[in-house]
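Yeah, one chain of the complex is gone here, protein chain that is, but the others are all in their spots.
What follows is chain A.
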């Protein structure tokens, strides 16, 4: 009866999840408001940020390194670090709080043709030439 579970214990459980979960990377901070650090927001390190960056977590330092030489979009930072976008946004908000990075609103989208106008034209064409 006591021998029953014996054959199994040798099969050691392998832990494959990443060692450092995301909530530790972000320090448990919450996501910044939706309109801050959007995908296309541009971020850059401040000029004199290098010295203070030394005490940061490896992930935050990696973000600092990426944005050290110029502006990079939030989505790109996420792509390069391999971290989920939300995690990067939290890191960036934290770095901005510590006055290490600068965020710039995305350049407003280039003049896109007015959708309504296009619809109106389409409708006009349809009525004129049939479907």
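Keep in mind that, in the parts below, a contact is a pair of C-beta atoms (placed from the backbone, for glycine too) under 8 Å apart; a residue touches a chain by one contact, two chains touch by 3 or more; residues count from 1.
One rule holds in what follows: contacts and distances are computed from a predicted model.
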Since a chain is absent, check the UniProt entry for it and pick the matching name: "Aspartyl/glutamyl-tRNA(Asn/Gln) amidotransferase subunit C", "Aminomethyltransferase", "MaoC-like domain-containing protein" or "histidine kinase".
"histidine kinase"
What is the set of chain A residues that contact the non-displayed chain in the whole complex?
1-2, 4-5, 8-9, 12-28, 30-31, 34, 39-40, 42, 44, 58-59, 62, 65-66, 68-76, 78-87, 104, 106-107
